[in-house]
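The complex appears here minus one protein chain, its other protein chains still in place.
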Amino acid sequence: MENLIVSPAPHAHSNDSVRKNMLNVIIALLPAYVLSIVAFGWGALIVSATSIAACVLFEYLIAKYLLKQQPTIGDLSAVLTGLLLAFNLPSNLPIWIVIIGALVAIGVGKMSFGGLGNNPFNPALVGRVFLLISFPAQMTTWPKPLGFAGKYLNAETGATPLAAMKEALKAGDASKLAEIDVWSTFTGWLEYGSMGELSVILLLIGGIYLLCTKTITWHIPVSILASVFVFAGLLYWCGYQGAAAPWVHLCTGGVMLGAIFMATDYVTSPMTPLGQIIYGIGIGLIVVVIRTWGSYPEGMSFAILIMNAVVPLLNIYCRPKRFGETKKA
Amino acid sequence: MTTFRIGGVHPHDNKEYSAHKPIVDVELPKQAIIPLVQHIGAPAQPVVQKGDKVKVGQLLAQAGGFVSAPIHSPVSGTIFKIDRAVDAWGMAMQAIYINVEGDEWDESIDRSEKLVPDCKLEPKEIISKIQNAGIVGLGGACFPTHVKLMPPPGKTAEVLIVNGVECEPYLTCDHQLMLEHGEEIMVGIKILMKALGISKAIIGIEKNKPDAIQHMQELASKTMGVSVMPLDLRYPQGGEKQLIDACIKRQVPSGALPIEVGAVVDNVATIYAVYEAVQKNKPLIDRVITIAGKKVAKPGNFRVRFGTPLSQVLELAGGIPADTGKIIGGGPMMGRAMSNVDMPTNKRVSGVLLMPKEESVRKEVQNCIRCAKCVQACPMGLEPYLLSKQSENQMWDAMEQHSIMDCIECGCCQFTCPSNRPLLDYIRMGKAKVGGILRARAAQKK
Partner (left out) sequence: MLGQLIKIQQMDILIISLISLGVTGLLAALILYVVAQVFKVEEDPRIDQVAEVLPGANCGGCGFAGCRALAEACVKADNLDNILCPVGGSEVMKQVAGILGMEAVAAEPKIAVVRCNGTCEARPRTSKYDGAQNCQIVHNLYGGETGCPFGCLGCGDCVRACQFGAISINPETGLPEVDEEKCTACGACAKACPRNIIELRKKGPKGRRMVVECVNKDKGAVARKACQNACIGCGKCQKVCEFDAITVENNVAYIDFTKCRLCRKCEAECPTGAIHAVNFPPRKEKPAEPKPAPAKPAEPKAEVKPADAKVEVKAEAKPAEAVETKQAEAKPVNQEPKVEVQPKPEAEVKQVAEDKQQTPQQ
């Protein structure tokens, strides 16, 4: 008989893997992805394919030639980063800008910290915010959803509901607020916006899939959505001049995409349930603040990145409830 | 249907290989090797010498202290020597070698199959009988049973919780024991209730054993104060603290014993041994073990006398399959992998699992992706990812602050880790280190 293998217990494993989890998130993103292709046609395909390919390529090159590690592209995390980055971009963005975004997302946001698991900030959002600051014009012109009939570059453009709202408020015209069609933002049909933020309902379906496969827990998405609702509702019902209704906040911009797919990124979210809830509430609060008082119409990326920075602190101060722990009298 | 409230995982139970296989007696070995340490606590002191003739059930070694247990001869024959033996992990141990001659039992032992339902002994007599029979917890920890039955002053037991959970995958010996010896176990429960002076007992059984639940429920309906509680499938429900939480919704505080919340937990196999010891005068000389595995030819449940070489029992189960990669003493979650099969069976071995090679090798370790699945899975509410890192960096003080001593080493964290990280390997090492530091500190205070 050959030598027996000896190892410490446990000898069984759940067969869960990084790859499986990443694949689940990608699957959950598919409905919204399909809609974005239907809505934006070739532009959506080109931008997303470029983003994914560039992310995977940069991760491979950096791991192999700069870090001299075994490349880990097989775990699909780079594919996911690329897809999420594309979801945050307008579909008429030139290819070279997408590639720069992917380089920043993977190179600066992820690999400079030592690869998957060590990055403090969500790589896709690092890439997106970098592009937003560097190329504000290209990043804030949104193509009209004309399907494959629309052109990739030089497309007919328009403003997102949130941007239109902001403009109206700056002009001192609060009546625009009431014109937002919540139903169309909910279904995502014929809407301006970045590739992934069109349809609330499709993103919710993806979220339910993630919850069912136990890829994520309810804590982060629910606490973000609840806190956006509560804080926006407070402003709205207290009659603050220029506050949008809470359901408008929930159904527009990147709140859904961020709450379900971006904020729940494993690496950059807190480890304990309590920490996750505080993290979610913080994101919700910052989003409402930026949207109401900030100069940008949308604040989800900034909110998540700011709370990413708080995560190490939350991990230190939020302990899970120990078994047998009694409340201090 | 209920279960414990924090964490836990759900491994595939894989019980179909040996479930419902009737208990088979294993033949006596030619030479029995009886280790002197078969329990938690001080080693037993031998009272026999080379050349002595012994009968089955005769005392071989007496307890080495209060937290210790005597060892009785499982065979009859001549003491060959008392010498070093190698255990299944390549470490040396002291053992008594007996050359087996015939099968002659001590006269005081009642070998009949007849059920003796009534016990007229006083609680103190019951406990001393259990102590003298060398009974230890057969669930795995091998903690001497009599210690549990004597609550420290100021504490009183309220309920006896009977552990029929058998949450480890593959193992079926307790299940089969409940089916074949339910009546005896019920008498054993009554004896323990009398010894503890309590009137309530709960038998916890997981719902993947519906026939055992039904059988025990029928028997319990005829017995005052005993009830069966079917439990949801969840590992590590068989852990003492988890079982108490599942059955009576009380959580044992950190560092305390179950008696703190008025509970005493005993495994069904232990209770069967109590019945035999008190009613039949039979000391603990054998137990039922499961031999299972996906490729084992004849898996089953076997009653073995202690000291029988494991290889002989494995022969009975159809031998070791050719592509066996790992042989585990116990279940796949908490069992210890062995480096050889020459070891004699003893009180500690509850089953042997033969794993095929492809399942034996661990998968490649990747970076921690901080998915928090280990935190969700930990049944003690700890943070395994953090403890493991601290242990790797030898931060013993920090580990102590993060309640490392609460860890029950159940393996849920490592089981669930998508990055295949050896979380428990490091945590277990850190726990041993911190435990040593704490003991040294306590000794210094004295």
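Order as written gives the chain letters A and B; numbering starts at 1 within each chain.
We adopt the following convention: contacts are C-beta pairs under 8 Å (C-beta built on N, C-alpha and C of every residue); 3 or more make two chains touch, one makes a residue touch a chain.
Quick caveat, the model's predicted, so the values are computed rather than measured.
Residue B:Trp89 is the one among B:Trp89, B:Trp105 or B:Trp396 that touches the chain missing from this view. Per the touch definition above, the residue from B:Ala256, B:Ala322, B:Val361 or B:Met405 contacting the chain not shown is B:Val361.
Interface residues of chain A facing the missing partner chain: 3-8. Contact between chain B and the unshown chain involves residues 84, 89-92, 336, 339-340, 360-362, 392, 422, 425-426, 428-429, 432-433.
Everything below uses one rule, namely that only the chains that are shown with their structure count from here on.
One simple way to say how far apart two chains are is to compare their mean CA positions; for chain A and chain B this gives 49 Å. For chain B in complex with chain A, the residues that touch the partner chain are 6, 9, 11, 89, 169, 241, 245, 251-254, 256, 320, 324-328, 332-340, 353, 355, 357, 359-363, 366-373, 375-376, 378-383, 385-386, 402-403, 406, 409, 411, 414-420, 422, 424-425, 428. Per the touch definition, chain A reaches chain B in the complex via residues 1, 4-14, 16-18, 20-21, 72, 75, 77, 114-118, 217, 266-272, 276, 315, 319-326.
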